[in-house]
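Working notes, structure below.
After this line comes chain A, so read on.
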Amino acid sequence: MKGEAGWYKHAVIYQVHVRTFSDANDDGIGDFPGLAQRLEYLQDLGVNAIWLMPFFPSPLRDDGYDISDYKSVHPSYGTLEDFKKFLSIAHERGIRVIIEMILNHTSDQHPWFQESRSSLDNPKRDWYVWSDTDSKYRGTRIIFLDTEMSNWAWDPISKSYYWHRFFSHQPDLNYDNPAVREEMWQVMKFWLELGVDGFRLDAVPYLIEREGTNCENLPETHAIIRDLRKRIDEQFPGVMLLAEANQWPADLRPYFGDGDEFHMAFHFPLMPRMFMGVRLEDRKPITEILQQTPEIPAACQWCLFLRNHDELTLEMVTDVERDYMYDIYAHDKVMRLNLGIRRRLAPLLDNDRRRIELMNGMLMSLPGTPIIYYGDEIGMGDNIYLGDRNGVRTPMQWNGGWNGGFSAADPERLYSPPILNPVYGYQAVNVLSQKRSPHSLLSWMRHIIEIRRSNPVFGSGSIEFLYPANHRILAYVRQLGKETILVVNNLSSAAQAVELDLRQYKGNILIEMFGRNIFPRIGDLPYLLTMGPYQFYWFRLRRI
Partner candidate 1 sequence: MAEENLLTDDFLRQLINIGEVDIVVGLSTHNNARTIQPVIAAIQAGILKCFPRERVAIINADGGSQDDTIEQVKNASIDDLRRGSKVYALRTLHSISVQYGRIPDPRRALQTIFSGADLLRARTCVIVSPETTTIEPDWLQRLARPAYHDNFDLVCPIYQRQKFEGALVRNLLYPMTRSIYGSRIREPYGSEFAISGRLVSDFLSNGIIDQDWGRMGPEISVTIFALTGKYRVCQSSLGARPPSSPGTHDMVTAVRRTVGALFASLDGNFPFWSSLRESQPVPTIGTASALPDDTVRINRKRLLDMFANGVAQIEPVLSSILSPSLLSELRRIAALDVDNFDYPEELWTRTVFEFAASYHKSTINRDHIIQALVPLYRGRSLTFVIENRDGSEEEIERREESLCANFERLKPFLLEIWAERK
Partner candidate 2 sequence: MREIIVNELTQAFQQMARDIAHYLPRLIVMLIIALIGWVIAYLLKLLVRSLLRLTKFSKLSENSGAAQLLHQAALPSSTELASRFVFWVAWVGFVLLGVSVLGIAGLQEYISKFFFFLPRLFAACVIFFFGLVAASFFSRAALLTAVNANFRSPRMLSLAVRFIIVTFSLSMTFEVLGVAEQTMLIAFATVFGAAMLGLAIAFGLGGQDLARKFLERKFTRQNREEREDELSPL
């Protein structure tokens, strides 16, 4: 497994927080032994990579993204040994493990910061970004708009300001300091030596600050990434770096470098547009953002996702689009947070099975590596009243029994209350009941993942959009060598007829990939398809 180049292009990644998945020691909090027990489920689902959300020791004021120790495991989730065991079992089952590495900042409880703030002479003083005033780097946008007023926070101990792009309890590390860069490399190396297969580098655009800029995506940041990548390639070939950078595609392109920076990056702007396209019943938002997406080096890959642990971000949309998304998807203002919408996939799509399938169909067939957020494969719901983004981080629902099978602890002891309502509650939506039905969402997800993984075209192939006159139809052709797949998606809630210009594929028979039935041969005339509401087709083209 290790060292296989480009494995990430054919991966189907499962994003999970160890805390939410399964509790083995009945303390109400998920842990690594619990997660290890559930690896069989994930293998059965068909995913071949897991992205673990932060599990390092942390005061947990930002769900683990505020780190107080980079080389350990939070005691709630187990020990380092537990992690190693989990890693080993995952690899045995053919599942790679990607972990979070928060480079940009630490918790203010981290010993580094405690030292740094203690005095102006402390050796680690320069490990963070300090200033006597809060007027430096003016104009830099605030990311957590709902809670933070400024990117500077006053430290009463050292009587100066420190820079933080996120919460005020997350001071930014100073990457102009070589010691910081070296230490962070050592942190990464620590985990690489344990055997992790990749890192999701959180908040990479913000590593470096410079006056007169917006303090994002600066050339120095790229230099740091290149250096990290070089070391990884030399010492740990096959390890993947995934960039978390919420930027426009054109601004994201530099993070791939010439194939010497990140292997993968999230395509943030595409995701809200997929939701927009389905509600507008118009492919325009989707095709236009992909038209604006630049070419990336051959060894690189976009990461696609529908939902994740954060709010559905609306930073990379226009005001008109944002207002539309708010009105359509977050009519209740409680759902809105930080220029985004904090809801899960199924509630966003009104629990409409057809739309859920359609969105997953696009996720699996558009160019990029798909990421499934834990629970979305069974259509879990959310709890918007839990504060911050905790509503989408509720316990995994395994069965209809005690605590949904997540933990044997007292329900009051759980790290988060489970979803209880009659529609999305664990008695209605859970793995066990869906496993029993071949027609459940879970069964369907297994099937589509299987098809996806068995066709390298999806991971590595080119894409060419067709632009049928019916704007409700999103159609494209994926090609890799001699393999050609036609994907046609009906974004409309009504049946549609569409004529596709497939003359360049004349003579091919279409084989529908789910049912494997044959469709008429392509001729000179436009190829007429009629599609049901939210239906999609994957056709393999065969010339016989």
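Picked so that all candidates are chains of the complex that A comes from, given by their letters.
Here, a residue touches a chain if its C-beta (ideal position, glycine included) is under 8 Å from a C-beta of that chain, and two chains touch if they have at least 3 such contacts; residues count from 1.
Everything numeric here is computed off the predicted structure, so don't read it as measured data.
Visitor: Of the candidates 1 or 2, report the single one touching chain A in this complex.
Guide: Candidate in contact with chain A: 1, the rest do not touch it.
Visitor: Could you pull out which chain A residues touch candidate 1 in their complex?
Guide: Going by the criterion above, the answer is residues 276, 280-285, 287-288, 291, 318, 320-321, 324, 465, 467-472, 492, 494, 496-497, 499.
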